[in-house]
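One chain of protein is taken out of this complex; the other chains stay put.
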Amino acid sequence: MFKAIVSAETLSSALDSVSVLVEECKIHLEEDGLRIRAVDPANVGMVDLSLDADAFESYEADGGLIGVDLSRLEDIAGMAESGQLVQLELDEETRKLHAQIEGLEYTLALIDPDSIRQEPDIPDLDLPARVVLEGKDVNRAVTAADMVSDHIALGVDEAEEYFYVDAEGDTDDVHLELTADDLIDLEVGSAHSLFSLDYLKDMNKAIPADAEVAADLGEEFPIKMYFGFAEGQGQVTYMLAPRIQSD
Amino acid sequence: MFKAIVSAETLSSALDSVSVLVEECKIHLEEDGLRIRAVDPANVGMVDLSLDADAFESYEADGGLIGVDLSRLEDIAGMAESGQLVQLELDEETRKLHAQIEGLEYTLALIDPDSIRQEPDIPDLDLPARVVLEGKDVNRAVTAADMVSDHIALGVDEAEEYFYVDAEGDTDDVHLELTADDLIDLEVGSAHSLFSLDYLKDMNKAIPADAEVAADLGEEFPIKMYFGFAEGQGQVTYMLAPRIQSD
Partner (left out) sequence: MFKAIVSAETLSSALDSVSVLVEECKIHLEEDGLRIRAVDPANVGMVDLSLDADAFESYEADGGLIGVDLSRLEDIAGMAESGQLVQLELDEETRKLHAQIEGLEYTLALIDPDSIRQEPDIPDLDLPARVVLEGKDVNRAVTAADMVSDHIALGVDEAEEYFYVDAEGDTDDVHLELTADDLIDLEVGSAHSLFSLDYLKDMNKAIPADAEVAADLGEEFPIKMYFGFAEGQGQVTYMLAPRIQSD
């Protein structure tokens, strides 16, 4: 059983943060909210999303599991005008999801969850450094790095106590330093890792400019990024594996 | 003889409602206004447009007929800034149309009307149902249907007294019901017909979001849609032939 009413904005935010990595996903319809975990085909980027029951206007579920084509569901949410609500209801018999927006009913065929890539176990990592920054600073770093390179180094200078972003291109370089004053928070620790810019660009697309993003970093370790949406009732965790440093 | 001054907005609205179906058309320069009738190459969609002399700042004509390339004339109207007027004058000798916008003169070569597809006779049809709705609801129905299918069923439920839109895709369906409360007006009658979405999408492009659109429907019959523009001094009628129901 699944029956819920949610603002189109909240639904879109939730779906967008997953669809930057995968096209299809499993959605766990838990009693206390939705839960999605997914990993991209190359096994490099992972997402763990939860959307609390409190983020919905009304919410009833009893632990079911559905598989969805994300772009379809995003299109449905995108049909709503600003401020409109989306009513969702699962038809257990036909395995279809009914979405209703102001009298318009969309019947979405679900995907067999068994046909969808297995959900990842996102590991607990004891990462030594934490940087908390605004979404727009993530965007700024990623956009600048993208001008010169296809990978990006993120790290923390322990002595000088700043977070840095480095991108080295064939001819040009980009370097950004953010001290504790520029950041919301900085927990200094040994951290320097190289990442694929393509993945960070995708993840960046889903991060609101005004979101508070916590990024945990280590020495040639994955990065984990956390941010909230829907007034904190939705939470996203991204994990991105590092690239091997060539030098 | 033809000499007229008209706001660029009004001229654009008139041309756009025809150009969604055809690239060239004949324009009748009647004493009481312009008149255009056209049918698309496949003979499926027809348009009948009239723009009253009152819609013009000034208007003089004596029943001539010209053939025009619609995109050319739309480009001319598009050069004007908001609120600017377009002066049109036919040079009978050279068979060219002079368009003038704030000192800028554009000389448009006309097309021999005989080389343009014959104008359709749009039949009088005694259609049993009438639905009057806002342009934005037409847009909503067409946009939603387009997500799942390339055709769309429009009909009226006589028992429950509502207008409905149905689109069935390979996996997903869209269904919209609008009761008399959701509509500007509803005259219940036996009506259910299937239409090509491509045509409705094109016609929808020319329908202003705030227009009052009257749609006449029957049982496997064409749909006729009427709406006004230029404060009611322009009138458009679209007629679209039904598709044969496959089931």
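Odds and ends about this structure:
Each chain gets a letter, A and B, in the order it is written, and its residues are counted from 1.
Everything below uses one rule, namely that a residue touches a chain if its C-beta (ideal position, glycine included) is under 8 Å from a C-beta of that chain, and two chains touch if they have at least 3 such contacts.
None of these values were measured; they are calculated from a predicted model.
If you put the hidden chain back, the residue from A:I5, A:A53 or A:A144 that touches it is A:A144. Interface note: of A:L34, A:L51, A:A129 or A:L176, the residue touching the hidden chain in the full complex is A:L176. Seen across the whole complex, the unshown chain contacts chain B at 72, 75-76, 79, 103-109. Residues of chain A in contact with the chain left out of this view: 140-141, 143-144, 147-148, 171-178, 182.
As a convention for this text, only the chains that are shown with their structure count from here on.
Think of chain A turning onto chain B: fitted on CA atoms, that turn is 120 degrees, to the nearest 5.
Put simply, the C-alpha centre of chain A and that of chain B have 45 angstrom between them.
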